[in-house]
Each structure stands twice: as structure tokens, then as C-alpha cells.
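Showing just some of the chains, left in place.
Every chain is named by a letter (A and B) in the order it is written, and numbering of its residues begins at 1.
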Amino acid sequence: MPKYSEDFTPQEMIVVAGSRTLIDNKVVFAGTGLPMVAITLAQLTHGPGIVPVFEAGAVGPELSRGLPLSVGGSRTTYKANYLLGLNSAFELTQRGFCDFGFIGGAEIDPYGNLNSTMLGSYPDGYNKPKVRLPGSGGASDMACSCERTIIIMVHEPRRFSEKIDYITSPGYLDGSPNARWRAGMVGQGPYRVITTKAIMGFDDETKRMKLIATLPGETVESVQEATGFELIIPDDVYPFEPPTVEEIRLIREVIDPLGYFVKKKIKG
Amino acid sequence: MYWTGLSPDEARQFLANKDKSKRDKRISLKEAVQKYVKDGDNLGIAGFVDARQPIAIVHEIIRQGRKDLTLSYQSAGIAAEYLCGAMCLDDNKNSIKRMELAYLAHEAFGISPLLRYLTENSLIEMEDWSNYNMSARFKAGAMGLPFIPCRSPMGSDMLQTNRAIIQDCPFTNRPIMLLPASHPNVALVHVQEADIYGNCRIQGPLFTCPEISMASAHTIVTCDRLIEHDDMVRFPNRVSIPYFSVDAVIEVPYGAYPGNSNGLYYYDEKHIPEFRDACEKFRKGERAPLQEYFDNYIFGVENTTEFINKIPLNQIQHVEKIEPGIRLESAHTVLGS
């Protein structure tokens, strides 16, 4: 019986949930930030055989030299099993070598489409965004071509929206049958959405987001309330097992002691 | 269809007529920028986010002043932020007309304040792509192809405003995306090691540096150290950019500082936030810190050596020391002067 932590932040909870979602011995394409932390945590716990891939070129490095500040930094390259550049990393993905992609975004819709480009009116207002975000980076490529994607989000009503301003990284598009296949994509699409409040998946039929588990301190109602569209609520929603003392210790002391990605405090 | 930089046919013609001989290409950075970087050019910016970006070259461009630039890159960080900052401070001296990009920000160090400033005020034209798209566009250019197919990000809104074309694959009948090649006028590249002919040996991720160089009409390379040609060609499988793709080579130690140069120095976790904070203040209406930053570190110095001299020695020693257990891998002789 593991000892559960009684003191953890929402971001730490996300990291733990992300880590537990990963399966040992799978190839995981890591987006920047929390995904890198979650992969490292999984490697240190149940998934020592997880193979991280970084878009700047590194495949399967040891992440034992400190948390990478960037998916292109030196710490992604130590003892890598292959190391060319962006084209090679994305080609491997397009070919089918990456089981999971691990990405984030600023906005998400019920079909798992993500926005990391801009807030405002598009295409009309493309040259006058309300808020300009950093842009796709490799997230849209991962969303299309990794076999499955895991999405990490901060859970706020304005970020979960029936209609998002811009689709950067495609999920199930409009949710119509075989929408991804018809659009020309090769990956199967979003697998899980992991937030500060819940674990969600997608309905097999409608491809709309459905609740799978509530995180500690949350209820079905509190999750729905924080979501800007209606979630599918199946009968078997369960409470997610809280972070263990060991998981939190690993995050704080081993993986991100300086709090680069796992801030001590988080809004929302 | 319009092309920025060179069209595929122009790029072929230009290279076919070019002198591809193996000759000493050392020149000062000042001269290289004078000779190869023109107002209105499309510049291919190598590196990735804040790693191995051509900081020394960009500082020199800013000192000289260039206008109406198009910047092409997959994911950029400080190199593009510096150019944005120069434009923010005085767009009569430096200006960006357009960016073709996948990402501009600093990952762990935060978003790009000046991307927000310039776009939210409609001061530059944007063309959004994914990282793979921009990398593949340079690759198509490097391969001498007018386009390259790609399977992402089909379904994304990016395709509404960029120049990608979707057609049915004539072999499978499924839709596929075609990306137009990118041929910048000048590639700006920083590497760890080069020889006097321009052969480059990159350690760590290659990013899209070889493709950007080979796609461009001209390439300026700065290197942390010049090494003997014989030490370069002793390991032919490790040459990342062949000499005939390079026009000018300049030894500039710390040429990617305050970013990461794999095997030599890590990100400066003090200096990058110092610069970024000044940018963020500018975005919020406070101009002075950014002006001071530029006056102190760029306009107030002649070159990268003087810039580095302004950084406390222990800070430089620190970024060398924490470069995590990876040292440049091959034997070499540093070239004497």
C-alpha cells in the first residue's frame, strides 16, 4: 500500500497523471515542458523502458543529466541512440516509430483540437491577433503523426471551449466518422487529456471528450463546471489515485528541483 | 504563388553559376555581413529555440542595421527576439517585414514578448507553419526540389493562410500536403567547429542547420573554434555541412551565447531572463530597459569578444562547467592564427 502525498500542487498532479498514463517500452515523442517531466517520472517509476524522442533530433537519450530546459538542449542528447535533426525526428514519426506524442496547448475543443497559435478572429484577424501565442512548434506534427497523443492542459473554462479560435494541432476535427483519415493524417488521434482536475478520453462514436477520472479534490460536477463545453459523463468515472509521496519527492528533488516547469504555485 | 527569397529555378541558376572551389573563406564578421546580408533579404535562421542560434551574426547585423527582412526558421528564440528588439527600438535602422515560422518563444524561459508586441500591433506579416513544415521546406530547397510532400499538419488552420497545397496522392488517392521549398538569400549558422574552407562539424542535434545552409544562396558560418582541415576530414562521416555550401567562415568563440552550444556551454540561465525581462517590459510600455540592454551589450560593443567581456567571468565559467557531462567528441587541433 503506497503512501499518498498530502501536499502537492495541481501541476505536480498533472505530471503524476501524465506519468501513469505512459506505458513501459513505448516510444514517446516529448513536447517541451511538463511532458518532459512526466516522461522522466515514468522512467524513474514504472516505465524504465520508455524511449523518449525529442523533435530537435535526439532519440532515446538518458535523461539523467538534469531536466532539459528545451527539447533541443544538451540534456536531451546524453547517450542518445540516434541524433540527427528535426527532419529526422519528424520523419521517424511520420513513418510510425512514435507510439505516443505528448503535447499541450492554450485552448482545446470537445474533439481534442488544440490551439497554440493565436486568440482572436481567424483568418480575418490573423494580422491583428488579440493574443499571439508562440505557434505550433512541433505539436501539430505530433498531433497528426504520432500513433496516439496525450494532451496536457491547465483546466479552465476559457481554455475548454466548444469552438476554439484556431486549430493548431488537429484532434478529431469535427468528430465526423474517419475525419482524420479523410483529412490525410496517419496517426489515430488523441488518447487522453490530462488536466489539473481530471483525466479525460474520447467517446468512440462521437469523438467528443468524455470524463474518465477525477483528480483528488475534484468531483464530476467541479470538473464539468470548469469545462466550457458539455463533457460526456459515463457511469464508470472513478477518482484518480493521488500522487504518492515517492512520486512527489522525485519531481521536487530529482527531476525539477529548480521548478522550471513544475512551478510551486499555479494559477487556476 | 509567390516566393520569398529565391524561387526554385532562381536558386538552381544562382548555385550553378557560383564558384564552388575549395578556398580559404575566413573573413571578418563585419565584412561578411556587409557583403552578404542586404536590405529586403530573406534570412534563414539556424539553431533551435535558444540553442546554437547565430547570436554573434545577428548582433552584427543589428549594429550595421538592415531593413525589410524576412526571417525564416522552424523554432527560434533569442536570435529572432534580438532582431525584434532592434526593430522595436528603431525601425528606421532595423526592421522585419515578415516571418515564416513554426514557433518563437523560449520554452522554459517563457514566451516571446516582442512577438506578441509586433504581431498584436500588426507590425509584421506572419506565415505560420509547423516545425516539420519549415524543416522540410528547407530540406526541399537543399534537395533542389520545388516542393516536398508532408502528412502534417493536415486538418490544421495553418493551411488557410500559408502556401501549402493539398492534393490527392496519385498513388494512394489519399490527400497529401505539398510544401513549397524555402530558399533564403542568406543562411545564418553557428556551429562548434569549422575549417577554413567552411566544412562544419556539428555536435548534438543538427537541428535544420545543414538544410538551411544548402537551401540558401549564401551561408555565413560562425564557429566556436576553427580546427585544422586534416582534423576535419579525418572523420568524413562527421562533416555536417560541406564546404561548398559556405561562403564565409568566422571564428567567434561564444558565438551562440547566451544560448546553448552542445559540448561547450549551456544556456545562461541568468542572462537569457535578463534580456527577456527587458523585452517583456517593453511590451508593457517601458522602453528604457530594452534600450539599455541594446546600448550596453550590442551597440556599445564592437564584437562578441567585447560582449562576452561584459558578462561576469564566473557566469561564463558556470555555463561551461554545467554543460552536462558532454564534451566535444573528436580529437582536433585548434588552428593557430
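We adopt the following convention: a residue touches a chain if its C-beta (ideal position, glycine included) is under 8 Å from a C-beta of that chain, and two chains touch if they have at least 3 such contacts.
What you see is a predicted model; the values in this text were computed from it and never measured.
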Labelled copy-number formula for the complete complex in this structure file: A x2, B x2
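Please note the rule applied: only the chains that are shown with their structure count from here on.
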Rounded Å distance between chain A and chain B, as computed from the means of their C-alpha atoms: 28
Partner chain B, residues of chain A touching it in the complex: 32-33, 54-58, 65-66, 69-78, 83-87, 90, 94, 117-118, 122-123, 126-141, 143-145, 166-170, 173, 179-186, 260-261
Contact footprint of chain A on chain B as seen in their complex: 48-51, 74-75, 101-105, 107-109, 111-112, 115-116, 119-120, 122, 125-126, 128-133, 135-136, 139, 150-158, 160-161, 166, 174-177, 204-211, 260, 262-263, 266-267, 269, 323-326
